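The other protein chains are all here in position, but one chain of the complex has been omitted.
Read from first to last, the chains carry the letters A, B and C; within each, the first residue is number 1.
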């Protein structure tokens, strides 16, 4: 950590900072510049309470030098981690497309969806049984019954399933129904108690980025899960909130490249929630894979016009097939397959 | 709801929209303009699934006309609602300042804090026993033991207490310790299961704005609580996330004026988390009260330089006394008192 | 235009709105709903002063239905427009990469750069003679002398040139040196007097998106140029400003897809300014082309480590060659070439 003292900082103030640094078990290196004095804290700076340093007299600002995350960083773990979802590897050479409807509605809908996922060549299926809706008056999902329908339809096609967990009290039910990967939604990225709980189980977790979470906060949210012992984490970029109102979110492709550099864990992209409209999905999907994403989480519905939720952003089964074709071409250009 | 058809929309497409509107129990009013045809849905438009309408062929866009929230809106409830926290009214003529430390540390710290709150003339006390921290390696709060210390110190001074609930499984404990007002933090504003649970109890809820939540999403989060039967809701603006990096958040004073117009519920402000530095707190507090806020949630620590958390943003007891003096003057200018 | 009246709007207020609409030459269609009355203005709603309507008593809000731009919209001009820059078509089947250094430094630097651009297979060259710098104490560009060096180096290789115009008084000089395409920078996207002037000349204009400009404002800025008679406009997405601090800007790939739908004009991307680091450029470039961009504006310097400006974001000549190879593969997947 670097502590920058104010121009007029006294010797006494400098000494007080040095004393505090030593209390945290670090050594201090003082550098007296023309306009300011700098104090470097040498040692395990993660031990230092930065806010407390900032509150000392004469301190202008302080800056961390070492990254606050340990387990998820690529710094100490150079090779890519491949996460296994029910036998399907995510983060390896093969790009994985997880497809399925926004929400589980009925058994026939799920059966048709599972068949379409399989036919398109996707190896993993998505579907929401518990839905986070901004309005208490909107459809909230089919719940446990939905899980059951989902499991049945996916098993028929031999597809592992991915579904969102919102309430910590529902975790045991997810394990009973043998959900293959637990999705943590954008609104729960910093629901720390939920993160701690999924950190204690042995299931892959797909961690969506918070609506306006920084890369650093996102990595720290993953660190919460990892610190509990569960290292099977997949990041999912789903668009961020900005000033733009012409589309729902802004898909942040730069985040893909930056995450792949910062962490050894896989990174996938949800192009459906990013843009918010089905016609945008192919362009965003191609961009995501071209930028280096390890996979996609795509909404597909057997009959989008009748979907109970997000009807305007689901692909049809035919559109999914076409998309898989294009993505195969792009994967090949960068030395991958699909 | 207004549905705008694309320039080349066919009669068949228009009819399909009208049919769908009628299925939702509304009437359709068609207006054929020079460049576009508009369809107005007359009736209870909250019944209409907007995403499904948007997915119909020939639809360019659709717009809600009626606000999606019902209980919290001022439209049907003109007078201000006054929420009672342990005998102290929030939302009436008197501005209420809720003061106390970021986190509960020790009994002596809490005793000293409670005395300082009382001496400054504040009538409500804050303090965190469970802390949402971005890092899993940072101090996570003193937990249930902290609640006990807080209750004891506050009771000694006759102060009702406000503290944050993060985990739905801890709600019963909060009720046992008779927490006077439950705070829902910024990261949990859209933790819908938590909102539903606090909506079922009979305790005032202070609902902080999500880091980048729109006014509309915030009102809907309150509607979640209200829909459960608990109408004792207080909004708390705490700064929003923007592009600016010179301070932690941007205190949104416009939100105060807009909320007071949109809802009958009280609106308070947290100037400590907004700016992130103690020296900014007086200016932001004065601005908040001048803009019409019903109260403040302020961090004060008996000895800020030793605080275990947010050390750089807590006022000293003396600074709190000075602030209360200034705020009294401003309250008077706008016909209120403190 | 749709005008939504407040719930308690009187007949007199409704009549006043209708009267005002008629003054603007439009007809009014009144639709009385359960909770609100709507008034539709039928005719050329671009004539209506929306702010004035909003200021009338009883008006809750008003919404435009028709897009405010006319010349740049695809609504009335379905086919793609191909803009010719010195004989090189932009916006057709072939993706065009405009490469070159951030700033013109010396004749040998520009000669080397031009050779590298040519060798990599690019057909257009970029370079800044006048530089917009946030600090008045930073290098401001080599000016007219720089234009001369640029022209000479590019002519040697037969490359048309693209360079930024900041000051309206310098336009004649640009014409004298026969600049092939005039770039309007992000800080000048709403410098309306500058837009009007480049709208009067017969040179292609590359209009960069303002740092936090909406798609709608960007289209209107282009409309300023088009309204003057110059329809040779190319949009250039260069990353937007958000809350994220891990990289300079967020490249908005969704904007590419949305613009291609909204306008018939070409859309290119500047991956160098978007990310701000050379190592991000290949991933962002691939994403841009995969999303449907018609070209790129890339920084390349013969010896990046000695560049006078943006040293950390320029590609080397070798990296540019590699990038062109990858982009060729991606272009092919979507039916284009490079």
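Going forward, a contact is a pair of C-beta atoms (placed from the backbone, for glycine too) under 8 Å apart; a residue touches a chain by one contact, two chains touch by 3 or more.
Owing to the predicted nature of the structure, the values given are computational and were not obtained by experimental measurement.
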| item | value |
| --- | --- |
| Residue of B:284, B:311, B:324 or B:338 touching the missing chain in the full complex | B:284 |
| Contact partner of the left-out chain, one of C:307, C:320 or C:338 | C:307 |
| Option from B:144, B:215, B:305 or B:321 whose C-beta touches the chain left out | B:215 |
| Hidden-chain contact residue, picked from the options C:132, C:158 or C:325 | C:132 |
| Contact partner of the left-out chain, one of C:77, C:115 or C:241 | C:241 |
| Contact residue for the chain not shown (choose from C:46, C:152, C:200 or C:332) | C:46 |
| Hidden partner interface residues of chain C, rising order | 46, 49, 51-52, 54-56, 68, 132-137, 166-169, 187-188, 190-193, 196, 211-212, 217, 220, 223-224, 227, 241, 278, 304-313 |
| Residues in chain B touching the chain absent from view | 212, 214-216, 239-240, 242-247, 250-258, 261, 274-275, 279-280, 283-284, 286-292, 326, 329-330, 332-334 |
| Touching residues (missing chain, whole complex) on chain A | 2, 4, 7, 29, 31-36, 38, 40, 42-44, 63, 65-66, 75, 212, 241-243, 245 |
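Just so it is clear, only the chains that are shown with their structure count from here on.
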| item | value |
| --- | --- |
| Intercentroid distance (Cα basis), chain B paired with chain A, Å | 26 |
| Set of chain B residues in contact with two or more other chains | 212, 241 |
